[in-house]
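For this view, one protein chain was removed and the others were kept in their places.
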Amino acid sequence: MKKIEAIIRKSKFDEVKEALHQIEVNFFSYWDVTGVGNEKEGHVYRGVSYCTSDIQRRFLSIIVSDPFLDITVDAIIKTAFTGIVGDGIIFVSDVIESYRIRTGEKGSDALK
Amino acid sequence: MKKIEAIIRKSKFDEVKEALHQIEVNFFSYWDVTGVGNEKEGHVYRGVSYCTSDIQRRFLSIIVSDPFLDITVDAIIKTAFTGIVGDGIIFVSDVIESYRIRTGEKGSDALK
Amino acid sequence: MKKIEAIIRKSKFDEVKEALHQIEVNFFSYWDVTGVGNEKEGHVYRGVSYCTSDIQRRFLSIIVSDPFLDITVDAIIKTAFTGIVGDGIIFVSDVIESYRIRTGEKGSDALK
Amino acid sequence: MDANGVLDLMWIVICGILVFFMQAGFTLVETGFTRSKNAGNIIMKNIMDLCIGSIGFWAIGYTIMYGESIGAFIGKTTLFFDNKEDMHNLFFQTVFAATAATIVSGAVAGRTKFSTYIIFSFVITVIIYPISGHWVWQGGGWLTNLGFIDFAGSTVVHSVGGWAALVGAILIGPRIGKYTNGKSNAIPGHNLLIGSLGVFILWLGWFGFNAGSQLAISGDNANAVAGIIITTNLAAAAAAITAMIVTWISYGKPDISMTLNGALAGLVAITAGCAAVSPLGAFIIGIIAGVVVVFSIDFIDKKLKIDDPVGAISVHGVTGALGTLLVGVFATDGGLLYGGGFHQLGVQAIGVFSIAAWAIGTSFIVLFILKKTIGLRVSKVEEEDGLDMHEHDMSVYN
Amino acid sequence: MDANGVLDLMWIVICGILVFFMQAGFTLVETGFTRSKNAGNIIMKNIMDLCIGSIGFWAIGYTIMYGESIGAFIGKTTLFFDNKEDMHNLFFQTVFAATAATIVSGAVAGRTKFSTYIIFSFVITVIIYPISGHWVWQGGGWLTNLGFIDFAGSTVVHSVGGWAALVGAILIGPRIGKYTNGKSNAIPGHNLLIGSLGVFILWLGWFGFNAGSQLAISGDNANAVAGIIITTNLAAAAAAITAMIVTWISYGKPDISMTLNGALAGLVAITAGCAAVSPLGAFIIGIIAGVVVVFSIDFIDKKLKIDDPVGAISVHGVTGALGTLLVGVFATDGGLLYGGGFHQLGVQAIGVFSIAAWAIGTSFIVLFILKKTIGLRVSKVEEEDGLDMHEHDMSVYN
Partner (left out) sequence: MDANGVLDLMWIVICGILVFFMQAGFTLVETGFTRSKNAGNIIMKNIMDLCIGSIGFWAIGYTIMYGESIGAFIGKTTLFFDNKEDMHNLFFQTVFAATAATIVSGAVAGRTKFSTYIIFSFVITVIIYPISGHWVWQGGGWLTNLGFIDFAGSTVVHSVGGWAALVGAILIGPRIGKYTNGKSNAIPGHNLLIGSLGVFILWLGWFGFNAGSQLAISGDNANAVAGIIITTNLAAAAAAITAMIVTWISYGKPDISMTLNGALAGLVAITAGCAAVSPLGAFIIGIIAGVVVVFSIDFIDKKLKIDDPVGAISVHGVTGALGTLLVGVFATDGGLLYGGGFHQLGVQAIGVFSIAAWAIGTSFIVLFILKKTIGLRVSKVEEEDGLDMHEHDMSVYN
């Protein structure tokens, strides 16, 4: 099992979500984070104009069984892409065990 | 050391927290996420009634030393359970190192 | 590649961020979480005074290539430190793969 | 109509509009001081209080209250009030009636069935409140005949609401998690800024509430109105400061939620006597109310273990009764301190207790019947998930 | 000035101040019912409506509307109105004018270019609205001559705004993601508590809107004013309850956003007839409005697939027209149900349709030109990221 963490533009979220459903990745969690990176955003506040690299992003955490890894990453890369600085990043790490609380299922079974 | 990530119903949080304290798991962090899964929630907004699988959940992140892993997972599974779709899921992964900032302790010592 | 997760005082965030920039760690994401730990905070609400260990903290998630691991952890430990209970904790874990969505770069290249 | 008549009518209309706005204040206070998962339910309850009150008081309540007296107990009722000369009074009394029901809403927040609440809101607005109101304000009610003074309704409006809230909070029981292992837990409100805006709006509306109850402004009424504005404002200010100081001493920090409640307590307490006491009297009444409300909230919460999320029982019930009694002490004409002896105080006590008995008794009967029939309380799951999700299929914040 | 004159002037000023406050209500309703990423843009649009209206109506709009009639169609214009005896009327009419523009703001929220909006706001405030207003309210307009009744502006203000909103919403098109695969998706507002505070403020302001339109309070006007307050309040209450019941039946749950819209619909519907119908008539008009608004919102959204984030077209346009027509049915003097036959109803229909044609026609021309020149809509990226970030370089919540 792998954990895929994707940090994407908030405005791209609906498309990514749709794409995940297309490939039958129907389980994930997400929340909003602030990202620091290459992108800069100009702001004005009460006469002070400033540039910040602290930008609102959406963080997706998706645990998939190994066979799903590549197509999931691909789907995200494709739909979250705009080509402009700030598209975000995807990280993959290992998951040792999963439990579905309702059924008590373990391992890959818990991900279905 | 292991990282336990549990995604549970918000309404079950108090019970889970209590259960963790019972087994002396006194350190963890949590935040609210939106979860996508089997559960569906009906909503009405201004004449449009719709069903969404984007449901508010609470995300717990608990780092424990290896001997604590099983009892912690057990405690969560027991208290977060209702048997109705939407109970949530638990993931376990490896942690290489921990540091307690205040004391500079490392490894399992940092978790006490 | 390693993932560094740091849970620090909100009031220390600006200093930590500055320190990360100093050592050229210019990519990370953060969000606010509630932490449960040793620290207690007194509150009064409508005649009920109570003590809670649920305290607002900031969660930083930083993926770095291996050579950056130690200096990053060091930088955080140094700047987030006050010596008073509640300074927080740092966890390190493994990351298998990274992808920069905009460029399609993989691995350590995605982190530059 | 001559200019004086127009002035009086206009004053009543303007004050009625201010009192109307108090509904917004109640909504904000009640939502701000409770959790976000029930905010939508509270909004609905407050809007429905207003709507039910508006229709119910026009349809029947107004004449129950102000109709020709039957045995000094109840007014002779006519349906669908339509006296073109009296529309301003209907309006002013309508917005008063809506207030009484709204008080209950806060005390039973977070666990009450919406349909049950709607029924109870109707009963209190068009039956319970107008009958006891008749006793005091119709001119021929039995408490009026005794000489009972409740100028703008510390007892008639606020205590009635407060005692009904008490009965409701007891019968419905505390929110899940409020009392565990015999200990009272704090369940902090989700947005005190909104709550404090609510308090400002209530304070604003209270000028209409009290000064409008003069029901005229022409001639000598003018200075009386201005005096009421001052006593009202002084009592609120004194109570807020006092509550702040009391908490500062008790807990080591000036507590915001209690200070806000203090201001409201001062307003409730001065409502009965705003036209009868001097500025100094109002100031002292405010101080007393500020002390009492803090200890009352504490006592009801920690000793009686009655869960009243916004403190409505203390703020409206207890300080309402207190303020009414204090008229017997501070009334410049007939008060204990002004050489009037104990007579007025005794009359005040009769009024306070008989109306309390009425409000508690009728509320109990109605709520008890509702409990045995459709039920008062939502299920455990509904409560834990929040009323918004289950009672209204929505969430306030998205 | 004698006391009666002062009373009238004072009443107009006070009502004007109440109507002024409606701008805050509109701002809160429109921001609360839409997403947070556009909140700042809506704030700006509403403030600018008020500012542009204030300056534009003084500079030119007021005399277009109330200047000596040229052919019963338009007023003779003088620039920078400066008649010291008439400042209260200028103020009252200014705040009315600002309302009409603001209605459009909600319907086109979340996708409209700010600069374009500013221009359109100016045109509707100082040209479109005052001209049709002239027809009805100047005293010598052609609709006045026909006997058309629109006491406080169901049609003159609200429908004009509503129809302009319709044209705007169609020409600008729906928000991204609102209709996918031929299905209407809900885009819930980000803060319904703020939205409901907005509704309370609007309801409050409406007392000034309707009762102020009597333009006097002295003498016999006094009882008329009080009557208007009652009809206004009853219609709103009835409509809110009705909308709640309709949704309760249709969706199984009492829907908050629709209940709030119901209250507004009742207020809009009674605006035309508030002085002409009885309390009972107002009650029934409210019920009708409460039913109609629910189905209208549904119909416009799901059948016509016009994206109107806050329901402005239904609330202001449809129920505004409806309320104006219902005057022909419920007017105690000349209404269909009161033996007046179909004459008044016919006149009302002429007024409703001619003003609708005017508003739709002129709005279309202006918006069409704007579309072809500077454009109506922001780019896809700007819309997805939110107007606040791109149009104003800021975010409302930090």
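Labels A, B, C, D and E are assigned to the chains in the order they are written; within every chain, residues are numbered from 1.
Going forward, a residue touches a chain if its C-beta (ideal position, glycine included) is under 8 Å from a C-beta of that chain, and two chains touch if they have at least 3 such contacts.
Worth saying up front: this structure is predicted, and the values here are computed from it rather than measured.
Colleague: Using the touch definition given at the top, which of the shown chains does the missing chain touch?
Modeller: Counted over the whole complex, the chain not pictured touches A, C, D, E.
Colleague: Using the touch definition up top, pick the residue from E:33, E:91 or E:283 that touches the left-out chain.
Modeller: Counting the whole complex, the residue in contact with the absent chain is E:91.
Colleague: Quick one: say which of D:260, D:276 or D:312 touches the chain that got left out.
Modeller: Reading the full complex, the residue touching the unseen chain is D:260.
Colleague: Mind pulling the subunit E residues that touch the left-out chain?
Modeller: Listed in rising order, the touching residues are 1, 3, 5-7, 9-10, 13-14, 16-17, 20-21, 23-24, 27-28, 31, 39-40, 43-44, 47-48, 50-52, 54-55, 58, 80-82, 84-85, 87-88, 90-91, 94, 114, 191, 194, 391-398.
Colleague: Pick out the residues on subunit C that sit against the missing chain.
Modeller: Residue positions of subunit C that touch the missing chain: 10-12, 14, 41-45, 49.
Colleague: Kindly note down the residues of subunit D that lie in touch with the hidden chain.
Modeller: 3-4, 7, 11, 14, 18, 35, 188-193, 196-197, 199-201, 203-204, 207, 211, 217-223, 225-227, 229-230, 233-234, 236-238, 240-241, 244, 251-257, 259-260, 263, 278-280, 283
As a convention for this text, only the chains that are shown with their structure count from here on.
Colleague: Out of curiosity, which chains are bumping into both subunit B and subunit D?
Modeller: Under the touch definition, subunit B and subunit D have C, E as mutual neighbours.
Colleague: Any idea whether C-D or A-C has more C-beta pairs in contact?
Modeller: Greater number of contacting C-beta pairs: A-C.
Colleague: I need the pair from B-E, A-E or C-D whose contacts repeat those of B-D. Over half of the residue-number contact pairs should coincide.
Modeller: Repeat of the B-D interface: A-E.
Colleague: Cα centroid separation between subunit A and subunit C, in whole Å?
Modeller: 19
Colleague: Find the geometric centre of each of subunit B and subunit E from their Cα atoms only, then give the gap between the two centres in Å, rounded to an integer.
Modeller: About 49 Å, centre to centre.
Colleague: Nearest whole angstrom, what separates the Cα centre of subunit A from the Cα centre of subunit E?
Modeller: Here the centre of subunit E sits 43 Å away from the centre of subunit A.
Colleague: Specify, in ascending order, the residues of subunit D that touch 2 or more different other chains.
Modeller: Each of 392-395 in subunit D touches at least two other chains.
Colleague: Could you list the positions in subunit B whose residues touch two or more of the other chains?
Modeller: 31, 43-45, 49, 93-94
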